[in-house]
Every structure is written in structure tokens, then in C-alpha cells.
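As you look at this complex, bear in mind that one protein chain is not there, while each of the others sits in place.
Should a chain be cited, it is by its letter among A and B, assigned in written order, with residues numbered from 1 in that chain.
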Amino acid sequence: MTRLLIVDDSPLMRKLLAGIFSDAGDFEVAVARSAAEALQQLSVFLPDVITLDIHMPGMDGLDCLDRIMVEHPCPVVMVSALTEEGATETLEALALGAVDFIAKPRGPISLGMDDITDVLIAKVRAASHARLPRTKRLTERVRLQAGQRKFAAPKPVAKSLRRRSGRRLVDIGAVVIGVSTGGPPALDRLLGTLPHDFPWPVLIAQHMPASFTGPLARRLDRGCALPVSEVTAPAVLTPGHIYVGRGDADLIVSKRGSAPMVMPAPPGNYLWHPSVERLVTSAADVLGPERLVGVLMTGMGTDGAQALAQVRAQGGHVVAQDEDSAVVWGMPGALVASDGADCVLPLDDIAPYLVGLALG
Amino acid sequence: MSIAIRDGVIMIAGHCPVEEAEMLLVALLENPGSGVDLSAATRLHMAVAQLLAAAKPPVVAAPRDAFLRDMLLPALFHLDQ
Partner (left out) sequence: MDELLEQFLLEGRDLIVEAHRALDVLALNPGDTAAVDSLFRATHTLKGSVALFDMAPAETVLHAAETRLVGVRRSGMSTDPELHAALVATIDQVDRWIDALEAGGLPDGAAGLGEQLSQALSSAEAVVHLPKREEEEDPAWLVQLRARAMLRNRLADATTAFRYTPDSDCFFRGDDPLSLIAAVPELIAVAIVPNTDWPSLETIDPFRCIVSIDGLSGAGIEAVQAAFRLVPDQIVIAPLGSSAHAPQRLMDFGAETTLRVDSNSLDRLARQAGELTVARSGLKTLAARADAIDSSLAQDLRRAEAAIEQASSALSHSISAIRRVSLAPTLRRMPRLARELAESLGKDIGFSLVGDSVRADKQIADMLFEPLLHLLRNAIDHGVETPEARIAAGKSAKAQVALQIAIEGDRLIATMSDDGRGIDPTLVRAGAVEKALIEADAALTLSDVQAQRLIFLPGFSTAAEVSTVSGRGVGMDAVLRAIERLQGTIDIHSEPGAGTRFHISLPVNAITTRLLTVVSGGTTYGLRLDQIVETTRIDADAITMVGQGQVCMIRDRVLPVMDLAQLLGQPGETSDIARLVVTEVTGESVALRVRALGERIDAMVRARSGLLASVPAVGGTSVLADGSVLIVLDLPELLA
């Protein structure tokens, strides 16, 4: 049984969530009406996983999350509104140590909510097994105690590529990254260590709702030496630019004449969006598989594993994030299981590996 | 795949969903001046239709589907544009 603590000030929402998880059969559910009650429950109920509402009177969800991470580190899933504001708050929560987020359940109960409940249960179940990045949280806590909570992450110092004489940069087309649960902080870390003269474009499919990817791109941009932007219109693929696929849509590579383009596409027939499969397939079609470096990172499910295994078989480079550094080792695990990765690396080794490839 | 090139003609067949707009666009760009054969088309997404209206390629064969032939085709190629 998974011990789940639901923290929400709305009795309606508590009732609804408690009903959904009790019906699932493998959850033991407790509820808290406020942040203060939640903190009391931590040492009594000893939850395996917590769902936490952001907007509560008194102590709000972010402050509560902060206390949880200090007093009783435990996987927390934020219950978020699918708004721009909700996205910004949620990204902040992920940076503070929350494992994942779920959209506040919505849609007429009378029409049945099975689609949503499946996702809710899958996400919370996955989160309950998540590894908490404790050490990272420690350094952040030090930073927090210095009194800078919001976006105070120091701009990481990324070393410039040292070009050794006689060796020139390998002409690879692009880096494609697929990532899901636990992605935002991991991307922050990876992109933050890429040098400003990194020579390839980087295309990212991070599973997310539409309203989240804009704030995510802006947040990543603040911590990265390379420009990061959300792809909202067709753009010519530019070296050294980082492209974040728009949420609830797909990201594809195409071309106009000889110029490779990156553009958003209406969501196709895939389970997750932006789809890693579709991004990798279109990039391989237009640029050629041998010119791709694929990276599959933390996240549940298997999106991207098949397409990347194919890229590897056709001469491209493929990296999987390792199990210890991934919050959920679903996608990279599936890639490794299908023998689709050239190497399996801890999060912190991925950027140096990419830089190494760039140096040839 | 409902968009194909055969003997220099862009063949648009069956039900063309939104994602085929990108394929049609690439086909139109790579085969400037070539005609389109719509005879086997049964349903076009607006994204596909607006590309035809923007490019106005010669129509080699009109659709057999009544809505596409009588309503859409004239609308795509009329003079108000």
C-alpha cells in the first residue's frame, strides 16, 4: 500500500482526490486541510507521497513544500492550475524539490473522469517511487537560507569549448532531448553547464501542458549561457540555440529549400506531447540519423525509446540518463532495455559528453 | 500517406489530416509549377485546403467528392483573393 497525503483547502477537491485514489485500491489516503495540518501529519502518518495544492490560505503550498523538504523529505506532487501563473508557480515548486505535478482534475464528473484519473494515479504512483535529489536540495537550501528564494539560481559558470589545434568541430546536425517527469530541474542542470559557444542546436521535447512550456523556456533561459526559447512559430534551425517544444503540441523538424526548420505542429496520434518519437523521427528524416545526438532523460513511460534506438542503429549517437540520477527511470530504462543507447550517464556527465562530441 | 508525387503531379488522396499540410507544403515548394490531382481526395483539413488556396497550383483532376468539388474547389480558386 502506498501512503498518500492529500493537502488541499477545498473540501470538494479533497473528497474528489481521496475518492479517486481510494478506488484505485493500492493507496492508503489521509487528508490535510492546510499546510499546518500537513506538517503535523508528516511525522504521524509518514506518507510515501504527498499531493499539494498551491493556493491555500495561511501558509501557501510553496512554503509548505519548502518545510516538507526540510522536515520530512518525501516525494511531492503539486496540484496545479493550467495557467501561465500556475506554470510559473509549479516550475518554482519543481525547483524546490517537488517531483512532478498534476493538473487539477476538471471536466464534468457526470461525463466520467476515467481518462484523467488514470493519468493522476499513474503520476502519483510513479512519484511515490521517485528518488529525491537530496544533495541538490541541500545546496539549494543553503541558498534559500541566504534569503533568495525566487529565481536566485546563480548563472552557472560554463567553460568555453577549448578547441585543440588541428581538430575541428564535428559537423553534427542537432541534439534532441526527450524528457518527462523530473525534467525541469534536470534540464536546468544540464543546459546550465553547456558553454556559450556550444555549436549545435538543441531541441527539447519536455512533456508538459501548453501553458507551461513558455514559462519553462524563460526559466531555463535565465540559467543557461545559450539562448533558450519556446517554439511558437516556424524558425530556421540555428546553431547554439535551444528550442523548447510547445506543450500540448508536437515539435517537428522540417525544411524550406535547404534550410532545416523547427516548428510546432498540432498534436499527432501519440500518447504524450510534445512527442519525443515524433521529434526524433522528423529530425532523422530531415537531418539524417547519423547527424543526431539523442538524449533520453528522466520520465515515466517509454516515449522516444523506439525512435532513438533506430537512430542509434542508423549511425547516430544516443545517450540515456542513468537510473540513480533520474527521478523516474522509465523512458531511459526502456531505451537501455531495447539496447538503444551508446552510453548510460549520470545527469551531470551528459553535458560534458555532449561537449566532448562537439570537440570531436 | 495520402500525399504523393507521381509523374510530376502532386496526388492528394483520401482523408488528409492536419499533419499532411506540412508534407503538402514541402511537395509544393519542391515541385514548383506542378499540378495537383484531387480526384481521390475525400476529406481535406482546413490546413491543407488553405495551402492550396495560397499556392493555387493547376488542378489536374477535380475531386469526385461533392462537397470538395462543388463548394471547396471554387472557394479555393475564386477571384476574391
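We take it that a residue touches a chain if its C-beta (ideal position, glycine included) is under 8 Å from a C-beta of that chain, and two chains touch if they have at least 3 such contacts.
Keep in mind it's a predicted model, so treat the numbers as computed, not measured.
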Visible chains that the absent chain touches, using the contact criterion stated earlier: A, B
Selected residue (touches chain absent from view) among A:D188, A:D248 or A:E277: A:D248
Touch with the omitted chain, as defined above, among A:S22, A:T83 or A:T238: A:T83
Sites on chain B contacted by the missing partner chain, in the whole complex: 18, 21-22, 24-25, 28-29, 43-47, 49-51, 53-55, 67, 71-72, 74-76, 78-81
Those residues of chain A which, in the complete complex, touch the missing chain: 9-13, 15-16, 19, 55, 57, 81, 83, 85, 104-111, 210, 233-234, 248-249, 256-257, 263-267
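Keep this in mind: only the chains that are shown with their structure count from here on.
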Interchain centroid distance [CA atoms averaged], chain A/chain B, Å: 39
Chain A - residues contacting chain B, complex: 252, 254-257, 263, 265-266, 268
Interfacial residue positions of chain B with respect to chain A in the complex: 18-19, 22, 26, 29, 47
